[in-house]
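One protein chain is absent from this view; the other protein chains keep their places.
Letters are used for the chains, namely A and B, taken in the order the chains are written, and counting of residues starts over at 1 for each.
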Amino acid sequence: MEAVKKSKKKKANQFPYGIALLVLIVIIGIILSKQSPQLAVRWAFGIAFGFVLQKARFCFTASFRDPVLTGSTSLTRAVIVALMIATIGFAAIQYSAYLNGDTIPGNISPVGIHTAIGAAMFGIGMVIAGGCASGTLMRVGEGYMMQWLSLIFFIIGSLWGAKDFEWWTETFISKSPQVFLPDVFGWGIAFFGQLVLLGLIFIFVEWYEYKRFNTKNLSV
Amino acid sequence: MAEYRLDCLGEACPVPLLKTQKEMEKLKVGDVLIVEIDHSCAMKNVPEWARNMGYNVEIEEVDDGQWEVYIEKTK
Partner (left out) sequence: MKLQEHPFFKKIIKDAWSYWTGAILLAVLNVALFAFSGHPWGITTPFSYWGAWVFKALGGQPENWVYFQNPSHAKALEQNIFTNAGSIQNIGIILGALLATLLASQFKIKKIKSYKQVIAAVLGGLLMGYGARIAFGCNIGAYFSGIASMSLHGWVWAAFALIGAWIGSKLLVKYFM
């Protein structure tokens, strides 16, 4: 294979620009911390999320799309691992709130027809646009003009959804319950049950990939 | 041993991988496909797929944010 390779072109070194950006990021952080420490911390979280997403090329879209389209499940399995770790951490925070008699924190939202329709719309959109919310932001940073465009329309779509939220609230959301699984099954069964279920999905997905790669029919 | 080029510059995921899969089917054993990509995720998932298939793979960074993936069809 060595023979077919072209000689390397001369590459620009962007590392110094990276250092300059890092300095800028720190300066903005300091300015924000004078305004409010909370904002500076959220800034730091954003930078960390973006950095990790890009370094690992982490793509939540691919966790749904690749099993369907290419048969690869490596990102699906990675997301399941992330879900398992986050479930443990989240449960600790939620359980301590429960013990204190506080309202249970977390992203617990009404579940109903709006969830199904919205999620399906999102699923279609993320595949054709080549990235979900996190993926779009990350690719905006990487310089993909297609994602700059999709971010603009993402924002327009969000505004549109916010405008129509009244109709969705009246028609579906107001009649839909918020279901926190430990309320239904108890803490033990909900927590360990979720971890076991995620584990089973992990094994299933691994088996699925094995099947896809060991049969000839690979293309769609 | 023939050598083919596949231009996937400017294509977003999963298009480079889908095109590569299609192209590799046409190749004979021993042929090499050079996939040109500038999508940072494809530079991970194209080689990963090819290795999963048991092909020989090498990645070369030819320019800033631009790669060539060499895939040799071994079977």
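Definition applied: contacts are C-beta pairs under 8 Å (C-beta built on N, C-alpha and C of every residue); 3 or more make two chains touch, one makes a residue touch a chain.
Just so it is clear, the structure is predicted and the values come from calculations on it, not from any experiment.
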Residues of chain A in contact with the chain not shown: 11-15, 17-19, 21-22, 25, 32, 35, 38-39, 41-58, 60-61, 64-65, 68-69, 74-75, 77-79, 81-87, 89-91, 93-94, 105-111, 114-130, 132-134, 136-147, 149-166, 168-169, 178-182, 190-191, 194, 220
Chain B, residues in touch with the chain not shown (by the definition above): 9-12, 14-15, 18-19, 38-40, 43-44, 61, 63-66
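Convention: only the chains that are shown with their structure count from here on.
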Chain A-facing residues of chain B, complex: 3, 12-14, 17-18, 21-22, 25, 32, 34, 39-41, 43-45, 48-49, 52-53, 56, 58, 60-65, 68, 70, 72
Touching residues on chain A, where the partner in the complex is chain B: 1, 4-6, 8-9, 11-12, 14, 54, 57, 59, 61-62, 65-66, 69-70, 72, 74, 130-131, 142-144, 146, 213, 218-220
